[in-house]
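A single protein chain has been omitted from the complex, and every remaining protein chain is retained in its original position.
Order of writing sets the chain letters: A and B. Residues in each chain are counted from 1.
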Amino acid sequence: MQPENLAEVLRNHPFLSSLPEQHLQTLLSCASNVMFHEGQYLFHEGEEATKFYLIRTGKVALEVHARERGPIRIQTVGPNEVLGWSWLISPYRWHFDAFAVEDVRAFALDGTCLRTKCEVDHDFGYEMLSRFAQVLEQRLVATRLQLLDVYGSSYAGVRA
Amino acid sequence: MNEELAVSSRRLVDPLLPHPVPIRRVVWETDDTFTLLLEPGGANGADFSFAPGQFNMLYAFGVGESAISISSDPYKPNIIAHTIHRVGAVTSALSRLKRGNFVGLRGPFGTSWPIDKAKGRDICIIAGGIGLAPLRPALYALFHRRKEYGRIMLLYGARSPLDLLYRVELEQWGKHYDVDVVVTVDRADSSWKGHIGVVTGLFNYVKLDAPATTAMVCGPEIMMYYAVEELLQRGVFEENIYLSMERNMKCAVGFCGHCQFGPKFICKDGPVFALPQVRFFLDKKEI
Partner (left out) sequence: MIEPPTSSERPPQVQESTNAVILEHQHFQQLLDVLRKKGYQLVGPTIRNSAIVYDELTSVADLPIGWTDEQEASTYRLKKRQDKAFFGYNVGPQSWKQFLFPPRIRLFAAKKNGKGWEIETDPSNTPAVRYAFIGVRSCELKAIETQDRVFNNGEHLDPIYKVRRDGIFIVAVNCTQAGGTCFCASMGTGPKIRGAFDLALTEITDEAVSYFVVEIGSECGAEVISEVPHRRAEKHHTDAADRIVENAAQHMGRTMDINGLRELLLSHIETPHWDDVARRCLTCTNCTLVCPTCFCSTIEDVTDLNGERAERWRRWDSCFTVDYARVAGGNFRLSPKARYRHWLTHKLAWWVEQYGTSGCVGCGRCITWCPVGIDITTEVKAIRNSHAKNQG
């Protein structure tokens, strides 16, 4: 993809909407176009989290390997969504496996590089943190709803 | 306030006495959910019809009654379907019945989905768990006059892939009736290739023409609450959002008091409500 096109597509990703131009340039300098085939793992639990991904097409499933129960999928991330915040938050390690359920096209952003830029430019750091904080909040609310098991026979095992 | 009924609903008999009707078929949808297909006309060919969203009181002889939404095609009322979650004494008793056994029927009761009012508009249907059952008649009614509606989207969330209802039909609707069907589950194993997450997350994958959209929502109350928030945030007007509420039903005719939700009797002012009628109470605890 041509550099100008990369910028244009990146600019239009919902996660980056209204990001000031200079910060967009910072991101661009650490961005690349990536692709994963169906069946590939993007990363594994415990590995160092050096990147985050802005998904363009396809679907990634987050897996927890629950030992005797095998892999359990707890969330999928799809087009226009963002995958991975562990690059920004110590100890910078992945908490889940990420499995490409379909062919995935995404922007990969170099987290290590961007972390340094956050330290140097706190405005940029604030932009990143506030956007990721929103994602975290949405995921937390969703996870709690999933935890309540609202479609089950009793609410989270609590019988009234 | 009763929504205009797309299909007129005629009572079977005395709304206070259950009428024994035969079971024509039992289908197990999941390991704890089953569908009873009843022939309300039975031997004497009595008239029964209903509007999408209405419910019947089904009586298991000697055990008790349960309010169950009618989940079949309102244009084919000679056989009516009731998808039931086996969870208590009455539903367990109903789950042990076989073809040829008799179930007591009172109904239909309640208000219905705004099929007529929504003509010419896009329809966004959001179903959670067994909430898809009372919405299925709405889908059939929309398919009956498909050209009179714009886009139809179905966002459906279930506990896990094994808990999905009407799996074959979900695929058919997408293929044959020009419906955007998007399905998610709360959790899955590696054999599931679909979405995983809360049903409101599916809004990220559908583009709504909000002012032109009528939404119909049914599922656990907390899920409906979040779905409504999401719809409003995306610009759908509150008067175009409809919910189907649930409460403890006993008499189904507004006398026993149990089904009250604030001042509304779910059995006769609902179960289908336009959002403005109930919005004030949706975020109040233990109303």
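Operating definition for what follows: a contact is a pair of C-beta atoms (placed from the backbone, for glycine too) under 8 Å apart; a residue touches a chain by one contact, two chains touch by 3 or more.
Only a predicted model underlies this, so the values are computations on that prediction, with no experimental measurement involved.
A.B. asks: What does the interface between chain B and the hidden chain look like in terms of residue numbers?
C.D. replies: Considering the whole complex, chain B reaches the absent chain at 15-20, 22, 59, 61-65, 85, 87-88, 91, 100-102, 104, 220, 246-248, 250-251, 253-258, 260, 262-263, 265, 268, 280, 284-287.
Everything below uses one rule, namely that only the chains that are shown with their structure count from here on.
A.B. asks: Using mean CA coordinates as chain centres, what's the gap between chain A and chain B in Å?
C.D. replies: Chain centroid spacing, chain A to chain B, equals 35 Å.
A.B. asks: For a test of understanding, state which residues of chain B touch chain A in their complex under the given definition.
C.D. replies: 32, 85, 87, 128-130, 157-159, 163, 184, 186-190, 192-198, 200-201, 204-205, 219-220, 222-223, 226
A.B. asks: Residues of chain A touching chain B in their complex?
C.D. replies: Residue positions touching the partner: 59, 61-63, 70-76, 78-81, 99, 101-102, 142, 145-146, 148-153.
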